[in-house]
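Yeah, one chain of the complex is gone here, protein chain that is, but the others are all in their spots.
Here the chain labels run A and B in written order, and each chain numbers its own residues starting at 1.
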Amino acid sequence: MSDGASTAATPPAYVPDYGNEAERLTPVELPEQTAAYRIVMPGILQTGVDTVLAMSRKSSLWPMTFGLACCAIEMIGTFMSNHDLDRFGIVPWPSPRQSDVMIVSGTVTKKMAPAIKLLYEQMPNPKYVISMGACATNGGPYTEYDRVLQGVDKIIPVDVYVPGCPPRPESLLDGFLALQAKIMEEKGTVG
Amino acid sequence: MSFYDTWSAVLIAAIAGFVLVFTALVGARLLGPFARERGKGVSYECGMLPVGRNWAQVHVRYYLFAIMFLIFDVETIFIFPWAVTFLDLPEFAFWYMFTFIVVLGAGLLYAWRRGVLEWR
Partner (left out) sequence: MSGGAPADEPAIATIVRERLPDVPFEVSQTKTYADLRVSPAHFLALATGLRNDPELAFDLLRNVVALDMEEEGLQAKYQLYSFRHGHALQLTVPAPLADPSIPTLTGLYPAADWHEREAAEMVGLVFSGHPDPRNLLLEEDLRIHPLRKAHPLQKAEILQGIEDGPPGVEV
């Protein structure tokens, strides 16, 4: 099968066909969220309610544990008695329907991305996202690999990034405290 | 305690229950921000889209459980007032109830021999 030239017959070029992947990986849409009391209550009372709401929300963050990979083990370790998260009011909750914060712990592959988007949408507002570990932050050790989403913030909005591979439980705890500070900071602007 | 003391306690408990639940629901409606996202109403199936109908069919063999429960539950309801006022009743009341229970026990024996109590 020689052309007579120096090169042999070239094999067919490799053209990847990604199918419907582009629409599966579009970021989640974030419509406006408003609470009814903003319309009903006079402004002077709203600040008091805002403060109370922010304090109660930060004191009772129920994470939807979304353990994908190795970071899940550290997250479980943070929930356990040695680095107890329950003392902060943080109760792990497997269902998105009653949870406040989603801890994306582990590598987000492109196959998993539509599930993450759907679960994020199924959480009731106000909701927060903690991106735990290097993989969820920017792809981590799988940098440049095609099948790994380079950071979960490409599909859902992230509030706190916790670096580490995996982050120690104290780091995740610090992430939660940072989230609590953030909730208190933005109390007038949520909903 | 008099009649009014006991039943007013029940009234206060009922009102407190209603107020608590009502406050929680109304509070959630007022204070919670709501965003109309596309996926929010989808049934939860661990991030996957649900497959199949959301009505699960219960096998008709469960009707046996329903019937057996109904019969013996009604029997129990008849026994309760008898048991509460047992000591004030004349002696033959015991034998009346005994007969009642024996008759229903015969029904239980019949069901047992028919294999109703076995899971098929």
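Keep in mind that, in the parts below, a residue touches a chain if its C-beta (ideal position, glycine included) is under 8 Å from a C-beta of that chain, and two chains touch if they have at least 3 such contacts.
Remember, it's a predicted structure, so these values are computed and weren't measured experimentally.
Student: Using the touch definition given at the top, which of the shown chains does the missing chain touch?
Tutor: A
Student: Among A:Q33, A:Q46, A:N138 or A:S171, which residue is in touch with the absent chain?
Tutor: Touches the omitted chain: A:N138.
Student: Which chain A residues would touch the chain omitted from the figure, given the whole complex?
Tutor: So the residues of chain A touching the unseen chain are 9, 11-12, 14, 16-21, 111, 137-139, 143-147, 150-151, 153, 161.
Here, only the chains that are shown with their structure count from here on.
Student: What whole-Å value do you get for the distance between chain A and chain B if each is reduced to the mean of its CA atoms?
Tutor: Taking the mean C-alpha position of each chain, the two centres sit 41 Å apart.
Student: Applying the document's contact rule, which stretches of chain A touch chain B when the two form their complex?
Tutor: Against chain B, the touching part of chain A is residues 28-37, 40, 49, 53, 95-97, 112, 114-122, 124-126, 190-191.
Student: For the complex, which residues does chain B have touching chain A?
Tutor: Checking each residue of chain B against chain A gives 29-40, 42, 44, 46-49.
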